[in-house]
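One structure coming up, written as C-alpha cells, with questions to follow.
Only a part of the assembly is drawn; its chains keep their places, and the rest are absent.
First chain written, first letter: the chains are A, B and C, and each begins at residue 1.
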Amino acid sequence: MKLSIQVNEGPYQHQATDSAYNFTKAAIEAGHEIFRVFFYHDGVNNGTRYTTPPQDDRNIVDRWSELSAEHDLDLVLCVAAAQRRGLVDEGEQERNKKDGNNIAPGFRISGLGQLIEAGIQSDRLVVFGD
Amino acid sequence: MSVTKKFLYVNRRAPYGTIYAWESLEVVLIGAAFEQDVALAFVDDGVYQLAKGQDTKGIGMKNFSPTYSALGDYDINKIYVEKESLEARGLTLEDLQHLVWEDEDEDWAEKDSIQVVTSAELADLMEQQDVVLSF
Amino acid sequence: MSMLHTVNKSPFEKDSMNSCLRLSADGSSILLIEDGVFAAQEGTVVSDSVKEAMKSKKVYALQEDINARGVQGKVMDGIELVDYAGFVKLVTEHDKVQSWV
C-alpha cells in the first residue's frame, strides 16, 4: 500500500516526529511504499543539519536523513513554513539573500501542493502533531 | 492527476494563540487549485476562527479572518460548524461571519456556505471523506 | 499583594485554567492572556466556575487578546480589562508571577 506521513512538530520538543519516524520505519519493514513524508508547521525544524543532541540521546535529524538514504524517502519541508522558521536550502538562500543554508541531507523544500498531491496519490495519509 | 478525492479540513483551534488556523487556511487555498471535493469543518475552539469583529492591531499580528469570505470564490462552499461546539462557547451563527457562494447552476444565486451540524451529523460526514487533515 | 497567575490557554482546550483555579490561593489574582481570554466570556460552559472563583480572586483579561478573537462584546461583569501596560503594572504590583503554561 502507498502511504504518506505528515509531521507538524519539530525535533525533541514533541514526540510527534519520533512517532512518525517509528511508524514510517515499521511501514517500510511491512513492505509498504512511502510516497512522501511532508513536514509542516514547526515540523520543518526536523530538517536542520545544525543539531547536536547530547551523545546519549537519539539524533532525530540524522535518523530521518539515514532512512531517506536507505529507502529513497522523499522528505519535503513546506516552503512557507520553512521561510517563517528559518529553514534554508541553496535555492532559498539565493532567493532570500541569506549568507548560508542549514538543510540536512535527504530533505528538500517545496510547496504545499506536495501535501495535497500526497493526499491524492497515497492510499493513506497519517498525521503526527501536537 | 484525474483522481478526485473528498478532502476534509478539520479546524479545532482558536486563531492567533497558535498558527494552526492560518496555516490550515494556506493549505485550503493552495489545495483549491487541485480541483478536489473540499469541505471544511470547524469544531471545538476552531469555531472562533469564523468569529466576527476580530481586531488584531493590539497584538501586532495579521488579521486573516477576511480571507474566509474569499473561500466561496475558490468554490469552497461546504463549511460545517458543529452545533455543540458553538453552544459550549455561548455562540450562535449570528456571532460568525456570513459566508456565501454563488451557484452558477442557478444563475449565480447567492447561497450560504456555513451549515450548522450536530456532532452525530458531523461524525457521519467524516466517515464519507477520503482524506482528513486536522489542524 | 500576593501572587499573580497568568493563564494563556483556552479553558475548553486545556486543563490549565482549571488547575489555576484549583491551586491559586484566595486573594490572589488571575490574568487571562492569549487563548486564555475565552475564560472571560459570558455564557459558556466554564463561566460558572470562573464566577465562583471571582468570589475570592480577582480576574483580569488582556484587552488586546480579547479584541483579536472578536469576543469584545461578551466579557462577563466583574472581569477587569487591562492592556500590556496594565499587564506590566499587575506584575510589579504582585509579589511574584506564576504562568500556567
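Throughout what follows, contacts are C-beta pairs under 8 Å (C-beta built on N, C-alpha and C of every residue); 3 or more make two chains touch, one makes a residue touch a chain.
None of the values given here were measured: they were computed from a predicted structure.
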In the whole complex, which copy numbers belong to the chains shown here?
A x2, B x2, C x2
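Assume only the chains that are shown with their structure count from here on.
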Taking the mean of the CA coordinates per chain, how far is subunit B from subunit C in Å?
29
How many angstrom lie between the CA centroids of subunit A and subunit C, rounded to a whole number?
38
Listed in rising order, subunit B residues that touch 2 or more other chains are none
Mind pulling the subunit A residues that touch 2 or more other chains?
none
Subunit B to subunit A touching residues, read off their complex
1, 3, 5, 7, 19-20, 23, 26-27, 30-31, 33-34, 36, 131, 133-134
Partner subunit B, residues of subunit A touching it in the complex
6, 40-41, 80-81, 111-113, 115-117, 119-121, 125, 127, 129
What residues of subunit B sit close enough to touch subunit C in their complex?
13-18, 44-45, 48, 51-59, 61, 63, 65, 88-90, 95
